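Removed from the display is one protein chain of the complex; every other protein chain stays in position.
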Amino acid sequence: MHHARRRGNRGHVTLNEIILHVNGRAYAARVEDHWTLLDVLRNQLGFTGAKKGCDQGSCGACTVLLDGIAVQSCLVLAVQSQGRSIVTIEGLARDGRLDPLQSAFHEVGAIQCGFCTPGMILSAKALLLRNPDPSEDQIKEALSGNLCRCTGYVKIVQAVKMAAAERSQAAGAAPQDVALRADPAPQAGSGT
Amino acid sequence: MKPDYVNIGGRMPRVDGIVKAAGEAMYAADLSLPGMLHGRLLRSPHPHARILGVDTSAAAALPDVHAVITSRDTSGFLAGGIGSPGNEPYLALDKARFVGDAVAAVAAVDEETAERALELIDVQYEVLNPVLDPFSAMRPGAPLVHDDAPGNLSFETDLSFGDVDDAFSTCDYVREDEFETAPIRHGFIEPHAALASWETSGRLTFWGSKQSPYFTYRNMAKALGIPMSRVRIVQPHLGGGFGGKNEMFNVDFCAALLSITTGRPVKVVVSQEEVLYAYRQRHPAWIKLKTGFMNDGTLVAVDADIVADGGAYKGIGALSLFLMCTFLALPYRVPHLRAKGRRVYTNTQPSCAMRGHGVPQVRYAAEVQLDMAASDLGLDPLEVRIKNAIQPGDTTGNEFRITSCGLTETLVAARDTAERWRREIPAATEPHLKRGIGVASYGYVSGPRIAGHNTSAALIKVHEDGRVGLATGSSDCGQGSSTVLSQIAAEVLGVRLEDVQYASLDSEIVPVDPGVFGSRVTFITGNAVKRAAEDVRRQLAGVAAGILGVDPEDLVFRDRRVFVEGDPERGIPFDRLVKSAQYSGTGMTLLGRGYWAPEGIDLPRFDTGMGNQSGAYSFGTQVAAVEVDTETGRVKVLRLAVAHDCGQPINEMLVEGQLEGSSIGGVGHTFTECIQRRQGQTMNASFLEYRMPTALDACPVESTHTDTTDEMGPYGAKEAGEGVQVAIMPALVNAVHDAIGVWFKRVPITPEAVVAALRGSSAGATPNGGAKGGADGDGPDEDRGPT
Partner (left out) sequence: MSLPRFTYTAATSVEEACSLAGSGTMFLSGGTDLLVSMKQRIHAPARLVGLAGIPELHGVAETQAGGLRIGAATTITQLAEWALTVPRWSALGDAALKTSSPLLRNTGTVGGNLCLDTRCSFYNQPAIFRARWGACLKLGGDVCHAVRRSTTCHAVYSGDLAGPLMAWGATATVAGPAGTRTLPVEHLFTGDGARPCALASDEILVRVELPQPPPYARFSYQKLRLRDSIDFPLMGVSLFAAFDGPGAGARCRGCRIVLNAAGPAPVVVHEAGGLLDGAVPTEELAADLAPLLRAEARAVGNTAAGAGYRIEMIEVLVRRALRALEG
């Protein structure tokens, strides 16, 4: 792995050049060790769909999929994310078509201010990847790390149910999900 | 029979839903500009301290720091204080007045450098004794938060009509109780963020997470000493407001001043932690309430003594207190009312508007007390409400003129719901679980007037391809106003909702708007949009009339066509008509404008509480079913229902969304949410420790809509989003009483309070009479703290 040292007027700053695989594409990013994945996604790579709500693991607005699993990117270091498949909200639509979850959120009114929406949808996505036909209780449980102040969750739960129902009808959905789960990234090196 | 609308009343997905679902919607913190610097604010760790000196030299000398500012760099502008001078500096002048008050700000190449620079700023404080609760603040000799506010009195309202004392002597039954509500959070997930870019020509462009962008427009100009027209506010998407993002804050000011100082764009994003300890809260209130009834349940007189903790500054607190007092006059007929309110300064976070603005606190007290009285009188509390319900055509003693009003219908619907639930909800399976049902009602405004300028406006541009661009000065903080307003434009012009493009607000050209508060947007801006669309329709009708050879009056705009009434075949597609208008002759430009405000609305008289507040009032009744775990004291909400009169709903799906969000928010306010303070320090400044409901706390929310059509509202619409947060607390508290027979006069009802009450100790069930400290839980002694 590449290792660049920059001697700037801020003293010794170690910038690691790392490769991050986001939404199926490889990105070279120059990061410091202590930068979170959330900050690198937002500030370096422009994936501002990942939101910073609390930066402390208690709201879920920063949720992304890491190898198909929903995690809070404010509690993951960027250097820890090398070689793993990262999916942000920007990566859910395929060929200009929204993911069924995104459409369902829109259609049933599960979005208000929208600040929790990307994280909420990605948590729901991770759920449906593992459990295509969840019960209402399972949906609530799976979303219970994502806070929403606007909707009271009622329509959010409804949207996930609707997307699950649609998915079980549409057979064509499967390949996309496999792509999400599998690691499309060639193995990159580990951190420093 | 209701007219058959195409774009009004249905369940239409919101116009900004797809960009939000796709992650493309840009919020203030998402924006960046070339050369942009990052700002951070230094905050006082003391609740009350004189600032003796600020040494910024070390911070300024740090490489990559571009500017450090303190109040010395400002004009000392004081914000807030509607109807009277403000008293909140954006950077503390002589004193810091609460933990979190901003003292200095830094701009650097990145956030980390800015944070490091803050650590190098040396502030010399002379720590002063703080006043931490309103009762000690009012004591003679208490330290003063503001030297010009003796007794720490921020505002007083003294509302009185009828003859209260005399009336009580005629009552069969009078009771007096003390209620207490906690300081709580708006709870938006998006922290405050601002991006400002100063041009040498003297123009400032500002993008911020502002709920009422024109508050910032006005204050920014005053605080910077530049003409208002040189402040350009552009509104990005907004991650929730609920009243907590109305005012212009220090982040907004510092971004601007730092940009002016550095000549670079500056973005300031505060952390959620800072939002939670250094920004606004809902006024905690102590309400002494005395109510007199006749034996048959007729409400005769109300006497209230309200103390509201205003925190460190005025803000818009005068209105909060005014609303607390005046809304004792709704939603029942109250012949005799006296409401004395005091807003008191303390060295804590400033209090401001929050969903329901002052009314939830007083309705909580009044609606619970009504149930207590009904229970003593052996009456059904619902029947008591029906008996006293305000009616269309009534004028309250403080001059609220009630026009459309479906309160009685909502009560009848609520009665049906409660009866159905009693059948449907089985008794709890385990003996330690107790179930109960409660109701409570509310009345709310559709846009109170707080200043001279009460007019909202809209602009419409029709594109050549027949699509309609719409702009207004009202921002969409998630409540869906851009959708509702687009629907109104679509309806007038006979196009589809998807044909309307809601433009982002840009103060350069979009007319000024009083602000997004008090549930005014659908009602007031909606009317403005209707007029703007009618303006365009008139222009197009003129052209169509020429083409079709008919009178413009005879034309119908519908289904993307313009045709002769009664002869749909004789018509022209909307887009063709637009083209014809633009290309025939010298060509015309299709621009519509409209503005509106209800007539006959008084400026609030903050001192007397008199005056009609709104062009329309909304009403509703909430029903709540709960299950109390009598062993742990935890309460689970099983179901909620709202029977509401919001006039003609413009979009049922959005109205439902408002009801659901408001209701579940209210669940948090009733059971788990409370700002905990020790020695003025907010102890739970995180979403971990400030407990808002999660998906597991959500429950089904049923809604029944009562059919009224408001004469003044656009297509008959009224307020829908705030009123519902007014009665949810009392409905839940009444339900808890139904379950376990305990009245809680203090919210939130913590599990500890439930357990204590069931044990027979009064700890939680009555107000914290002695200390009046409010929100402090147990822990170290109150006299302890840092020195």
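Read from first to last, the chains carry the letters A and B; within each, the first residue is number 1.
Operating definition for what follows: a residue touches a chain if its C-beta (ideal position, glycine included) is under 8 Å from a C-beta of that chain, and two chains touch if they have at least 3 such contacts.
All figures in this text were calculated on a predicted structure; none of them were measured in a lab.
Listed residues B:Glu115, B:Asp380 or B:Asp607: the one in touch with the omitted chain is B:Glu115. Considering B:Ser57, B:Ser229, B:Ser584 or B:Thr632, the position touching the chain not shown turns out to be B:Thr632 (whole complex). As for the chain not pictured, it touches chain A at residues 14, 32-36, 39, 55-58, 60, 63, 69-72, 75-77, 79-80, 123, 141-146, 190-192. Touching residues on chain B toward the chain that is not drawn are 43, 45-46, 99-100, 111-112, 115, 271, 273, 277, 631-634, 672, 681, 683-685, 688-689, 691, 693-697, 750-752, 755-756, 777-781, 784-786.
One rule holds for everything that comes next: only the chains that are shown with their structure count from here on.
Spacing of chain A relative to chain B, judged by their CA centroids, is 31 angstrom.
The touching residues of chain A, when paired with chain B in their complex, are 9-10, 42, 47-59, 61, 88-90, 92-93, 98, 102-103, 105-109, 111-118, 121, 139-141, 143-157.
Touching chain A in their complex are the following residues of chain B: 11, 13-14, 16-18, 20-27, 29-30, 63-64, 113, 186-191, 237-240, 242, 269, 271-273, 477-480, 653-654, 656-657, 660-665, 686-688, 692-696, 698, 700-701.
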